[in-house]
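First the structure, in the form of structure tokens, and then the observations on it.
All protein chains but one are shown in place.
As written, the chain order gives the labels A, B and C, with residue 1 at the start of each chain.
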Amino acid sequence: MTDQKPDRTLDTDFFRRWLTAATAMVEREAGRLTELDSAIGDADHGSNLQRGFRSVMTELGKESPAGPGAVLVMAGRQLISTVGGASGPLYGTLLRRTGKALGDTPEVTYEQFTEALRAGVAAVAQLGGAKAGDKTMIDALEPAAEALGTSFRAAAEAAEKGALATVPLQARKGRASYLGERSIGHQDPGATSSALLIAALADTAEATP
Amino acid sequence: MTDQKPDRTLDTDFFRRWLTAATAMVEREAGRLTELDSAIGDADHGSNLQRGFRSVMTELGKESPAGPGAVLVMAGRQLISTVGGASGPLYGTLLRRTGKALGDTPEVTYEQFTEALRAGVAAVAQLGGAKAGDKTMIDALEPAAEALGTSFRAAAEAAEKGALATVPLQARKGRASYLGERSIGHQDPGATSSALLIAALADTAEATP
Amino acid sequence: MKMLINVPETVVADALRGMAAAHPELSVDVANRVVVRGDAPVAGKVGVVSGGGSGHEPLHGGFVGPGMLSAACPGEVFTSPVPDQMVRAAAAVDSGAGVLFVVKNYTGDVLNFDMAAELAEDEGIQVAKVLVNDDVAVTDSLYTAGRRGTGATLFVEKLAGAAAEEGAPLERVEAIARRVNDRSRSFGVALSAVTTPAKGSPTFDLPEGELELGIGIHGEPGRERRAMMTSREIADFAVHTVVEDLRPSSPVIVLVNGMGGTPLLELYGFNAEVQRVLTERGVPVARTLVGNYVTSLDMAGCSVTLCQVDEELLRLWDAPVQTAALRWGR
Partner (left out) sequence: MKMLINVPETVVADALRGMAAAHPELSVDVANRVVVRGDAPVAGKVGVVSGGGSGHEPLHGGFVGPGMLSAACPGEVFTSPVPDQMVRAAAAVDSGAGVLFVVKNYTGDVLNFDMAAELAEDEGIQVAKVLVNDDVAVTDSLYTAGRRGTGATLFVEKLAGAAAEEGAPLERVEAIARRVNDRSRSFGVALSAVTTPAKGSPTFDLPEGELELGIGIHGEPGRERRAMMTSREIADFAVHTVVEDLRPSSPVIVLVNGMGGTPLLELYGFNAEVQRVLTERGVPVARTLVGNYVTSLDMAGCSVTLCQVDEELLRLWDAPVQTAALRWGR
């Protein structure tokens, strides 16, 4: 495990490997995500993401998008076209808008990526209208984008902490909000999957010399 | 408990009390009858007889049929009009035909009743087409009618023995026949309720000076 | 087991009251338990009357109306109705042209309809009867009560009803009904047992990994229990069994019927497999109906019924029908 060198550059391959690691993470944790979603939602979050990331993998095998931005835009589009539900457009927008913000250079700096991810997260917040504390993926994504100012691992830890912190919250957005007070005491599935995505990011960074 | 005096006479009240005792027996054992029917039938035999005998009681409270024959004919009609299923026409026919055979005298002898019951049982066998060993109520009714030549209690014991003897049989009539070999090992609900009816008869006789 | 009921004793009467409220075009006699089409008796028309235990809805009450049944007699749950109901229904629909009783082959239904026919004839109503016995899971032999009536009941009621609506005389309506029954076969499968209001718990114990093959519609166990099968395997088994028995030489109408507890989504998926097997076996399909029509309360499972049709039967199938559960044409 290497230090996370916020001064490094990130190439196309890095983003392909991030998506691959994220897919593996989703495959491993799909059951748990669906279980969390069955407590306060409709029991499909794990299979939704599984379907989406599998199709991202298929597409990555067929196409060779040139540049980090193109990889993420392609992945985002793929999620939008295959996931459905709330998480499809939201995660799709996250990747697409992050990708768009990266532009079409063959490599990006750590700072460029940090800025781009913040733009992506902002787009998710705008699309879904959720604020911090509403018990959604925003509760993991916003602290992660913030902590990315320090390092990949700091971002992963912040996301994980954010996800855990959704437990005592009452949901105000998405399906869980229908439950009112009964949503309290359960961890938000979308915040949980967001933490997995950022954990996959940190893992990828650490596996990259 | 008195001896069963096959040389006694039976009046209208005797038959009213038999039907009342039978109703009580059905009320008490309805759950078990339905349970037996659920193993090899459709789980309604207990509630079928409950509905039928309750309505016989209601009718007995309203009307005062004159004579043993009229009591049984009325009860048989009532069963036909309220039970449905296989057991409604069969038990209805048993009582109606037994009653018809009793004629319209105010009292009947033990021998007259024995003959009449045998006619009733024969009518049931003809209507349903079942023979001894087909795993139906006939397996309790026929030995009971036969043993009535001896005494009420002998009839009750023969019916009980007949009902128990249905356990190893494979059904050839009624719903249980659909099960083929899977009907083996269960006691027939109709034979069981027949044994209850005849037990109620013996109990009534023993409670009658 | 929880149910949306008040008490078991009033389930049938409550349902009839609710049906009366939803269907002003029917005349529902709640006290006497008879559902009659509102315009009965129709002058010159043969009456088509059926009935049986409740718990199979929409059968039979949902099939009362122009082009199908003239009246239906619902019994208690899974219990044949009593003769009084059938006599009343016959009297309500008879216009002098006679009445056909459509009777599913169960001891109880047969005995009660037989008694009713005698009584109705005493009242001067001409009565014909047809027995429906399409279930190939039951051996038709001296050692059984004969084959059960299941899905083919819908075909018999629809086609005989259409013939009656066209003005066919009683013998003709009866002949059609008999032809439809002769050319129809069914096979059913249960993924769960059924819970009747009176019993309140499942009629048999069906473990998670198993299913019952060859079940009827009254919560009786089937002929055989097996390890759980896929939709594909069930279709292979059921269609094979039916086709081997029917050996159709002309197109069939297919009924893919839900037992009540299986979602429509699954029934449609199952239909895809049924159609595949029929294609593989070279059986041409003229029409297909998918849905919950001849049910068994909350039981999960399905049945497949095939009816081999000729031109006349197909025309009668396509003829207009206006009932609560089956409607087309006009």
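Here is the rule we go by: contacts are C-beta pairs under 8 Å (C-beta built on N, C-alpha and C of every residue); 3 or more make two chains touch, one makes a residue touch a chain.
All figures in this text were calculated on a predicted structure; none of them were measured in a lab.
Note on the chain not shown: across the whole complex it touches A, C. Touch with the chain that is not drawn comes from one residue among C:L211, C:V243, C:V283 or C:L313, which is C:L211. In the full complex, chain A makes contact with the omitted chain through residues 34, 38-44, 46-48, 51, 80-90, 127-128, 170, 172-175, 177-180, 182.
Residues touching the missing chain, restricted to chain C, are 1-7, 10-12, 14-19, 21-22, 54-55, 57-58, 62, 77, 191-192, 208, 211, 228, 230-232, 234, 256, 260-275, 285, 288-290, 292, 295, 297-298, 300-302, 327-328, 330 (touch as defined at the top).
The working rule: only the chains that are shown with their structure count from here on.
Taken as a graph of touching chains, this assembly has some other topology, since it is neither a line, a ring, a star nor fully connected. The chain with its C-alpha centre at the largest distance from the centre of chain A is B.
Work out the mean CA point of chain B and of chain C, and you get 32 Å between them. Once the centre of each chain is set as its mean CA position, chain A and chain B turn out to be 74 Å apart.
Looking at chain A, no residue sits in touch with two or more other chains. Listed for chain C are no residues, as none touches two or more other chains.
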